[in-house]
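First comes the structure, then the notes that go with it.
As you look at this complex, bear in mind that one protein chain is not there, while each of the others sits in place.
Up next, chain A:
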Amino acid sequence: MIDKVVQSIAEALEGIRDGSTVLIGGFGAVGQPDALIEGLIEQGAKELVAVANNAGTGHVGLARLMELGRVRKIICSFPRSAGSVVFEELYKAGKIELEIVPQGTLAERMRAAGAGIPAFFTPTGAGTLLARGKEEREIGGKLCVLEEALHGDVALVEGWEADRWGNLTYRRSGRNFNPVMAMAAAMTVAQVDRIVELGGIPPENVMTPAVYVHRVVRVPSPYGSAAPAGAAAGAAA
C-alpha cells in the first residue's frame, strides 16, 4: 500500500541536510506552507539556499529562518515587500547572497527542472542587467537569454486537499508556485488542510498528480474554508 501521509511535521521534514536547496511555495502569505517553514526552523538544517517569490516578512517563517542565519542564499523575484525587514538588514550587512530572477523565469526554470529541460531561451530580461554573464542569442528576430533549470533538493508546498498517494488540489490563488516547485524537487513535502480517501479527489480535478509528491502532512489551515468573498468567488470554489 502506498501511503505518503505522515503524522508529524518532524517526520515530514526528516533528513533535510545542511546545504540543501529548498523551494518554498506561496505568493506573499497565500499558499505559503507556514507550518513546514516553522518545522524547518526546528529541524535545524543550515547553509540553505531558499527559493521563494518573496523574502519573508516580519520575524516569522522564512524571515525567521534567515534571521537565525540558516539561509546562505535566497533566489527570488521580489525581495522588497513591505515588512521584509530581516532580509533588508541581512542583505545590507552582506550576510546573505541574493539572486534576483524575473518572476516568470523563476517559475519556468523550476517547471523546466521538473520537465527534464536543462535550459531554455527566453526574451524576458534579455539585454538587461539580469542577463549579465549569461549567453544571449537572437532567435526569430528577438534577443533572448539562456536560463538554466532550477532544481530543488526539497520543495515545501501548501495544498488544500491530498489523498494517501499524494494527489493534491490547491485553493483559489493559493496554487501559484506550488505545482512547479512540487515538480522541481527531489523530495516534495506537502502540508494540506484536509486528507481525503483515495479517489476522493475527482481525477479531473487533481492539480498535482501523486508522482510529484513524497510526503503529506495534515495541518488545518487557520484560514479554513470560511464563506468565500461574494457570490462570484463562490461560483468558482
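In this section, a contact is a pair of C-beta atoms (placed from the backbone, for glycine too) under 8 Å apart; a residue touches a chain by one contact, two chains touch by 3 or more; residues count from 1.
Just so it is clear, contacts and distances are computed from a predicted model.
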| item | value |
| --- | --- |
| Name of the absent chain as recorded in UniProt (options "Phosphate transport system permease protein", "ABC transporter ATP-binding protein", "3-oxoacid CoA-transferase subunit B" or "Acyl-CoA dehydrogenase") | "3-oxoacid CoA-transferase subunit B" |
| Given A:6, A:41 or A:100, the one touching the chain that is not displayed | A:100 |
| Of A:4, A:175 or A:215, the one touching the omitted chain in the full complex | A:175 |
| Residues of chain A in contact with the chain not shown | 27-30, 77-81, 87-88, 91-92, 98, 100-108, 110-111, 122-130, 170-180, 207, 223, 228-230, 232-233, 235-236 |
